[in-house]
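Shown here: the complex without one of its protein chains, the others still in place.
We just call them A and B in the order they show up, numbering each chain from 1.
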Amino acid sequence: MTDNHSHTDEGGETRRDFIHIAAAGMAALGGAAVLWPFIDQMNPAADTLALGTTDVAVDQLSPGDEITVMFRSMPHFVRLRTEAEVAAARNEDMGNLPDRLARNRNLEDSAPATDENRSAMSAAIAEGQSVDETLRAALLVTSANCTHLGCVPTQGSGDYGAWFCPCHGSHYDTSGRIRRGPAPENLPIPPMTFISATTLRLG
Amino acid sequence: MSGNSTYEPKTPFTRWLDARLPIVRLGWDSFVDFPTPRNLNYWYTFGGILSVCLMVQIITGIVLAMHYVPNIDYAFASVQRIDRDVNYGWLIRSIHAVGASMFFLAVYMHIFRGLYYGSYKAPREILWILGVVIYLLMMAAAFLGYVLPWGQMSFWGAMVITNLFGALPLIGEPVTQWLWGGFTVGNETLNRFFSLHYLIPFLIAGVVVLHIWALHVPGNNNPTGISVKTSADTLPFHPYYTVKDGFAIVVFLLIFAGFVFYAPDVLGHADNYIEANPLVTPAMIVPEWYLLPFYAILRAVPDKLGGVILMFAAIGVLFVLPWLDTSKVRSMRYRPMARWFFGFFVVSCLGLGWAGAELPDTLVPVLGAIGVDFLLLGRVLTIYYFAYFLVILPVLGFVEKPTPRPASIEESVLYGDKPAKSGSGAGAVPAAQPAE
Partner (left out) sequence: MNKLSKLLAVAAVTVMVAAPAIGAGYYRSPEPYDWSFEGPFGEYDRQAVQRGFQVYQQVCSACHGLKHLAFRHLGQEGGPFETVMVDGVEQSYANPNDNPVIAAIAAEYLISDIDDIGETIERPGRPSDMFPYPFANEAQARAANGGAYPPDLSIIVRARHYGADYIRSLLMGYDEEPPADLDIRAGSYYNPYMPGMVIAMAPQLWDGMVEYADGTEATTEQMATDVTHFLAWASNPHMEARKRMGLMVMIYLFGLAVLLYASYRKVWSRVKH
């Protein structure tokens, strides 16, 4: 541009004085601020965040039964475990667990991955209700998406008598804890409340 | 545009890139060192404003398409969801809806500026025609977009406009059915309108590139209409016009934001917040304000086919305008008669807009006393609209005596518009000779 200054009154180099920097800086600031609404609009909308709760009638299950329910558009396993399964899960040495945290939304983040912390023992009970202790101990509700890359594990296969993820070979035990394979964490437990002796509400 | 580029890559990387893809050089020559007439006024900032409008519409539109559902059962509710539940959805939809109006406001300023300063004349005919193509595409995009919220105005607007094609002899019915994908405006129609509404802005962006290319061959016209002769007539685009355009854009955005935040509905129609109902037609169907003049021209003709033809002719005539205007002088600054006819032309366009907004048999205020209703007003102004292009501009070139023009842009800047050195009367440039 220098040769074009031959016909200006001053000539010489453009002096980048304060006012130009201030104007350009303020314009850049505005441009950055405008970005946020356009980014945030892709986050879950208010109706998605408010998505309802899911009620499960647990009295329909007999030991060994498992159903898959949808909670917040994601599949969840609801399994009434047999006594043998509960015993196996309880007797497991914590030292054998790759992930020693309960991953339970009803408990502190630091809660250990004992079977008591994984089962419906951790679910809240609505005021004035009482729920059978054996049922709570045997009931297991977990996300049905493998913590590796999101596939749904199959029941009854794998080396730990419970779930096995066919995508990349992750093995989960009867407490939904990861035991072998590429998945990094135990299957997470959703927030849940017994609203009656027979109905468990997720969310 | 001179053949000599002043771009000098300074770093090894830019030298390496320049030898392979001289994209920085292209940008430099087009928007930094591009020689621009030094006398451009604020009417010349609308080009920059329009490119901002296009970008705003494309960005907000892509975002809205992430949430919108093009199905007649869900479209209206999905727009409500955008307004109520999507994070900042109310803001983004409001910008997009107001943005359509602001886009047209700017394009009308841009077009009227071109008409006044003779920017359509040689050697800028292609530049002008590309501009008219952009305008046509804008109207198509605006119409298609207005259908998407699936309100009452969306539905009935789509019904009325698509039925226009039914006026075509022989092929009318097959063409309308082809447009609809059915026997009336329906789900198929909404789906294809959504697809096309998404497509057209990118076509516009493509034609805008051609438009700027065609601008950069002869360079900008300017308020004197006199061509650039020496480098003393020009300034580099940057920083002189980047900062001037930037200031104008921000002032424009102030008005834009005023509508978005304080009157988001004032440019639209209340009935479009009622979900489309094929059983009930709103008491009054009017297009958005920017299409009202054409609506008035459509209604000015008692015959359906005639009205449609005339409406399309109103835009078609713009394509041949460069060859209709016979004057050798570009800028109406030096055309004492033409500028008056131009003034009436602007008023008649606004009047046509008014006539399009009212019921045809409503009496015009004041003029109603002598029995003038809006149908008559629309007819008179339609006649003037066409006469301006088909009679007045062709004839004026022969009968009008231009006023004296400065010898150059530099002279007009330094000594004012009237030639200071030469004596009165003849002018610095022979009137018969356009400055090339």
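The rule is simple: a residue touches a chain if its C-beta (ideal position, glycine included) is under 8 Å from a C-beta of that chain, and two chains touch if they have at least 3 such contacts.
These numbers were taken from a predicted model, which means no experiment stands behind them.
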Touching residue (missing chain; options B:69, B:167 or B:250): B:250
Touch criterion as defined above, residue of B:178, B:261 or B:323 at the omitted chain: B:261
Where the unshown chain meets chain A, residue by residue: 7-10, 17, 19-20, 22-23, 26-27, 30, 33, 46-47, 49-53, 55-57, 69
Sites on chain B contacted by the missing partner chain, in the whole complex: 38-39, 41-43, 77, 80-81, 83-84, 90-91, 94, 101, 105, 108-109, 112, 116, 235, 239-240, 243-244, 246-247, 250-251, 253-254, 257-258, 260-262, 264-271, 273-275, 283-284, 286, 289, 292, 339, 342-343, 346-347, 350, 353-354, 357-359, 413-414
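Everything that follows uses one rule, which is that only the chains that are shown with their structure count from here on.
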In the complex, chain B residues that touch chain A: 6, 32-33, 35, 59, 63, 66-67, 81, 84-89, 91-92, 231-232, 234-236, 238-239, 243, 246
Interface residues, chain A side, partner chain B - complex: 1, 3-4, 6-7, 14, 20, 23, 27, 37-38, 40-43, 45-48
